[in-house]
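Once you've had a glance at the structure underneath, I'll fire off some questions.
All protein chains but one are shown at their positions in the complex.
Our next item is chain A:
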């Protein structure tokens, strides 16, 4: 599904530059559920952003679904993001003046889908996250957990190959976090490949594999026994 070879990335800071990723090798297979862990500054978010084509690596190869992602034009990157990737952010990143249904339908709009079809599909995904009754509500009228579920529905709407989550539970309380995790696990059970950045051990342990980063290199990469989130809900 995803293969990364000797990935380097540095950010300029004043005159010097900060070497954030120092040669990352990573392979993720289909239907895996991987947690990327590390303290802040370890480069975990940068890695996720590069995988998500939100940022570009300085050197190294990144192959997604057999496609070399390199020197993309903005237009092409937009098409790939839309086609391959679904994003879940810590701060939800919903568009505040659009209601839940419209937010979920937005990636489909960028796919060029017809309005009616778009709304049906968006509704289907909202039902899936249990928010069908809240379709017409604006983000500010929903709770954090509900907003994150809308975001998940949006990430799923375009039927991406890979789901990327950046601290998806970072802004939620424990109970809601577990609810969201239960939901993400369910998606993984259905065969979605999921890559998630987190710094919480309990959340990481709900994945199937943990990759630990420190100072821009992979310290540890191990399979774990998945802790099911349902039991806490």
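Here, contacts are C-beta pairs under 8 Å (C-beta built on N, C-alpha and C of every residue); 3 or more make two chains touch, one makes a residue touch a chain; residues count from 1.
Convention: contacts and distances are computed from a predicted model.
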Quiz item: If you look up the hidden chain in UniProt, what protein name do you find among "Dynamin family protein", "glutamine--fructose-6-phosphate transaminase (isomerizing)", "Succinate dehydrogenase hydrophobic membrane anchor subunit" or "ABC transporter permease"?
Solution: "ABC transporter permease"
Quiz item: Which of these, A:78, A:219 or A:233, touches the one chain of the complex that we don't see?
Solution: A:78
Exercise. Determine which one of A:62, A:87 or A:134 touches the chain that has been left out.
Key: A:87
Quiz prompt | Absent-chain interface as seen on chain A, which is shown | solution = 49, 52, 54-56, 74-75, 78-79, 81-83, 87, 89, 91, 93-95, 97-98, 102, 106-107, 109-111, 115, 154, 158
